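The complex appears here minus one protein chain, its other protein chains still in place.
Let's turn to chain A:
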């Protein structure tokens, strides 16, 4: 995507080959007594496509929700492109981020949800133009032009004036992808985006995502149960269990010769289910 831009000039100036787009440092997340993430460390490089796999309850979706600031961390820090997400620096010390800071950092992150979450009171095009106009300050003409381009990209040009309720699940999800892209994110979070779809609609959505992943510099963090898709598009796959990284590797290696017994068990279970 040509409109893709780094966070700011200052940061672009310091960018190096080992720049990190996402960095988790000893991140802890609890829900009541249940420790979902236990001092989790991991990093993602700019433009990388990283898939998180693991049994349900292993904390994959929580990682995405923390990045989207839909949840708060209970310990540790998260950085996005060198900037603290969950915290901010004030007088040389790290303090929990306030709403203003969250808004600023969050703007560089987009998310596509399992349940699409389109706004049912808005037509398709308005779903896409709403945030660019209200948040990025684009003119209506500008936002609508870009919106139509994005709809064409996801193969839904003819649905510009439709209401979300008139679309199939797969179409709604493709609109949701276009809506997230309209905000020109540096990072796109995909939270089980095909899990709520009828099987015959999954392929269309995955094809669109694959297309975007290969044609843009967006950094992807993806939680999915579509192992074939993960194999096709991922630069790296991370296996989680109990809020910890079990192992990580390029997909060819992780899917064919995983090092850990836990990963083998999990892959067996998932692939058996697919067959």
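Definition applied: contacts are C-beta pairs under 8 Å (C-beta built on N, C-alpha and C of every residue); 3 or more make two chains touch, one makes a residue touch a chain; residues count from 1.
Simple rule for what comes next: contacts and distances are computed from a predicted model.
Note on the omitted subunit: UniProt lists it as "Ectoine/hydroxyectoine ABC transporter permease subunit EhuD", one of the names in "Indolepyruvate ferredoxin oxidoreductase", "Ectoine/hydroxyectoine ABC transporter permease subunit EhuD", "Lipopolysaccharide transport system ATP-binding protein" or "Cytochrome ubiquinol oxidase subunit I". If you put the hidden chain back, the residue from A:28, A:160, A:183 or A:203 that touches it is A:183.
For the options A:53, A:97 or A:118, the residue in contact with the chain missing from this view is A:118. With the whole complex as reference, residues 68-70, 103, 106-107, 109-111, 113, 115, 117-122, 130-131, 134-135, 176, 179-180, 183 of chain A touch the missing chain.
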